[in-house]
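Take this structure, written in structure tokens, and hold onto it; I'll ask about it next.
With one protein chain held back, the other chains of the complex are shown just where they sit.
Presenting chain A:
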Amino acid sequence: MNMTLSQQDGATVVTLAGEVDLSHSPTLRKALMELMFEKKPVVVVDLSAVEYIDSSGVAGLVEAYQSARKNATRFVLAAVSDPVRRVLQLARLDKVFAMADTVESALKG
């Protein structure tokens, strides 16, 4: 898994690439929960280049999303790749997360 954080239009964009599995999901969780602790106003997770995500990676997104709701942080999954979308749909989380087709549309809100 490769993860980069950047600032765009006042939002924090977390860009993930590769495979988010058991060996990488703790890193993702830590990074996301730090952003929640800092009470960032907008966090966009760019999932366009994620080839695989397992349940532990999804759990990290769920925990961060729940914290974001408490903090009134806008937390959006953007450009969700097909492999990630299929996993989210399996647990019906596609109906839970805020999702946007592109990072740009996520930033616009």
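The rule is short, and it goes like this: contacts are C-beta pairs under 8 Å (C-beta built on N, C-alpha and C of every residue); 3 or more make two chains touch, one makes a residue touch a chain; residues count from 1.
Methods note: contacts and distances are computed from a predicted model.
Peer 1: Determine which name in "ABC transporter ATP-binding protein", "Cytochrome c domain-containing protein", "Metal-dependent hydrolase" or "Methylmalonyl-CoA mutase N-terminal domain/subunit" the UniProt entry assigns to the undisplayed chain of the complex.
Peer 2: Its record in UniProt gives the absent chain the protein name "ABC transporter ATP-binding protein".
Peer 1: Pick out which of A:1, A:35 or A:58 touches the chain that's been left out of the picture.
Peer 2: A:58
Peer 1: Pick out the residues on chain A that sit against the missing chain.
Peer 2: Considering the whole complex, chain A reaches the absent chain at 21-22, 25-26, 29, 54-56, 58-60, 62-63, 83, 86-87, 89-92.
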